[in-house]
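One structure is given below, encoded as structure tokens.
Apart from one protein chain that is not included, each protein chain of the complex appears where it belongs.
Going in written order, the chains are labelled A, B and C, and every chain counts its residues from 1.
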Amino acid sequence: MNTSDDSGRNIARLLITSPDRPGLVAAVSQFIFSHGANITQLDQHSTDPEGGKFFMRLEFQTPHLDLGREALMAAFDQVVAKPFEMQWSIQYARPAKRLAIMVSRHEHCLMELLWRWSRGELPCEAAMVVSNHPDLKEAVERFGVPFHYIPVPPRDPEAKRKAEEQALELIRGKADAVVLARYMQILSPEFIAGTGVPIINIHHSFLPAFIGADPYRQAFQRGVKLIGATAHYVTAELDAGPIISQDVAHVSHRHGVEDLKDLGRDLERQVLARAVRAHLEDRIIVDGNKTVVF
Amino acid sequence: MNTSDDSGRNIARLLITSPDRPGLVAAVSQFIFSHGANITQLDQHSTDPEGGKFFMRLEFQTPHLDLGREALMAAFDQVVAKPFEMQWSIQYARPAKRLAIMVSRHEHCLMELLWRWSRGELPCEAAMVVSNHPDLKEAVERFGVPFHYIPVPPRDPEAKRKAEEQALELIRGKADAVVLARYMQILSPEFIAGTGVPIINIHHSFLPAFIGADPYRQAFQRGVKLIGATAHYVTAELDAGPIISQDVAHVSHRHGVEDLKDLGRDLERQVLARAVRAHLEDRIIVDGNKTVVF
Amino acid sequence: MNTSDDSGRNIARLLITSPDRPGLVAAVSQFIFSHGANITQLDQHSTDPEGGKFFMRLEFQTPHLDLGREALMAAFDQVVAKPFEMQWSIQYARPAKRLAIMVSRHEHCLMELLWRWSRGELPCEAAMVVSNHPDLKEAVERFGVPFHYIPVPPRDPEAKRKAEEQALELIRGKADAVVLARYMQILSPEFIAGTGVPIINIHHSFLPAFIGADPYRQAFQRGVKLIGATAHYVTAELDAGPIISQDVAHVSHRHGVEDLKDLGRDLERQVLARAVRAHLEDRIIVDGNKTVVF
Partner (left out) sequence: MNTSDDSGRNIARLLITSPDRPGLVAAVSQFIFSHGANITQLDQHSTDPEGGKFFMRLEFQTPHLDLGREALMAAFDQVVAKPFEMQWSIQYARPAKRLAIMVSRHEHCLMELLWRWSRGELPCEAAMVVSNHPDLKEAVERFGVPFHYIPVPPRDPEAKRKAEEQALELIRGKADAVVLARYMQILSPEFIAGTGVPIINIHHSFLPAFIGADPYRQAFQRGVKLIGATAHYVTAELDAGPIISQDVAHVSHRHGVEDLKDLGRDLERQVLARAVRAHLEDRIIVDGNKTVVF
């Protein structure tokens, strides 16, 4: 499973969504093989072999390919994708995806990502950190990562709009994915659409429980015996996008709101890191409001 | 922790809720000791030592008590409870609590409870099973437990009211607790109040997510990566009573609705059995809409 | 994932172990497709694409196959298996595998299996229960399953040998798998080899910790903070066979040996049921002393 090392150089992944039909696996694997690539991982899933939806992730090694990237894609489209009515993409492990991380004051998720990235666990380029507070500038620059401070004045929609524009300016075309690592501003639909890339958020509850603000307080007041964290893709509807990863920890009456936050931090770090890694390794296919994570 | 054996004969538990004040633990433990009882377990919890709420559970052995049950309670009330403004109760492990179990067609939770009861894991008397379907009669009677079939015709409020009255007739005064082991009828506030005893329900989701009908379908449609089960005390508001126990299992895109139900059954059995046992061992103090489970 | 229903009638699974080589997936999936079968699940694993070992499980539907069982196998052997030097087998979901369950006095694992079987969760025929104690006869026969009592006198090797022979007589040719559901006798290598079918055991610890007798006492004395259960295939070496499934539960100083046994029972039931189901669904490939569980 470890694909963050040098061998990443020669790795590509094919992601497919299509109607399920006999012959799919044979057609795809035959195509890949016949062009000189060796399949190293293959995962597939069908919601129903009769008239269901079919998902596939295929990882292959590219050194002996008989076609260049463009030609391979054109051939695949012609020979396999069109006949089977596939939605598909080929992702190459190199160049590594460029990550923009947005954060407010809570540093735990950001630090976890930077720390894992610095030791090679996250196959990406940590392209920039954007924050509405200056607090974490030094901690970020220590990793050699550019830090951009873009303040967002409270209760000033026009200032907020301008701040989002500034952030868009930085991100657009310079990042392949955005991670909201406890960024405590609600982003406008314009910003979300404007980045043109997937945005991953960490929500500090077991969604769909405790949508919105201060979920640990909500959890405390409801008296739940488990708290959770959820990493999901961001859509225009708050906390309602496709879920990538979730986890929980047991709690009891002994845990006050602050204790829940303490415990929750550990969950958030792990769940977000897992989701970001799955995204970077092209393991996720979004299917409507759900995900297939291979 | 094993208190379901014969030694239960001589065990009592004192449950206390009170304002937190200096001297509480000393006063209670001194009282118990001075009357000849040996403390075998003591748990306490304070929400805040300054002006917070204090909870205590104290298990003690009764053979060398110098007072009878009535006299002990009167003395405790006078000497300790009144000065400290406590709400309190003393529960004796014998006679065992009488349990009435209500069930519809899904037998897994019921069977789990009966099986654990039959092997001595649940310190109670399995007093009766009440069902709106006749299907499980034979399986229940095999355990030597009376089975009562009370049909509830759909869409007939008057018939439903009568069915609830019949059930009340059976339960009132003959059960110390009611367990809804997948009883698929919504009970009226009149029934809930009418039993006069605590009612424990198993809800097949991680509450407060997926309140109401068909939670596994709701979970499937939301695309969650964990499914849960919640045991809680029943109040007049649907699925909103104090939570006793919760647990979850990881799921993925591979799990259809039926798979979620399969996995969910295992969670429900474990979570409900744990909650019922905690209740029978007098480990639970209800505090508003929350529980302290010692 | 639910394959225990009627659709089982038309399902077959192909299990493959071979040296990893380019073209494997294409060759297999092409073969299956070209003979009219629809692939419903495909899992594969390679220890290393360069010179590693390759494992594959492929589930397919048989109604439109153009060849009978014998002819299909002969063709596969000729066209695919031989060129790629595969070890392989095709397993048909029907007729269901016949299960022989051996048990001593602890009934929890046995009851769990019979209960799941009776509700269709374990796709098998519960062919017989063999026990060295008569205690569980009634409980087993209630499920309509034959119960055979074969006493094994202690400290009498000759009597034990004879008892094993009797058991072999019952099992050989009449069971496709044996499950040791807390059978507290050590089986001889002769018996193990003599059955001619896989034997699954549940060991009440997290192997390889606490091999041998009374693992809960061993765990208690070591002061571990987790207890475990392990389901594994039986080999001639005690508790050393390929592990199929494991799980653990958190414990603390509050748990005495009896409490560990209580908790452990729940683990054992779940872990054994999961392993038996994986075996029955042909999800397991044994690789030396390890398993691949798809």
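Quick note on the criterion: a residue touches a chain if its C-beta (ideal position, glycine included) is under 8 Å from a C-beta of that chain, and two chains touch if they have at least 3 such contacts.
What you are looking at is a predicted structure, and each value in this text was computed from that prediction instead of being measured.
The chain that is not drawn here is touched, among residues B:Ser46, B:Gln166, B:Gln221 or B:Thr235, by B:Ser46. Across the entire complex, the residue among B:Ser29, B:Gln221 or B:Asn289 in touch with the chain not shown is B:Ser29. Mapped onto chain C, the footprint of the missing chain covers residues 45, 47, 55, 206-210, 222-226, 228, 242-248, 252-254, 256, 287, 289-293. Although one chain is hidden here, its contacts on chain B can still be listed: residues 22-26, 29-30, 32-34, 38-44, 46, 49, 61.
Within the entire complex, the positions of chain A that touch the omitted partner chain are 1-2, 108, 111, 115, 119, 121, 142, 254-256, 258-259, 262, 266, 270.
In this text, only the chains that are shown with their structure count from here on.
For the copy pair chain B and chain C, the superposing rotation over Cα atoms measures out at 180 degrees to the nearest 5.
Over half of the residue numbers at the interface between copies chain A and chain C are found on both sides, making the touching surfaces mostly the same.
Among the other chains, A has the CA centre that is most remote from the centre of chain B. Chain A and chain B have centres, each the mean of its CA atoms, that are 42 Å apart.
Chain A and chain C have centres, each the mean of its CA atoms, that are 37 Å apart. For chain C, residues touching at least two other chains: there are none.
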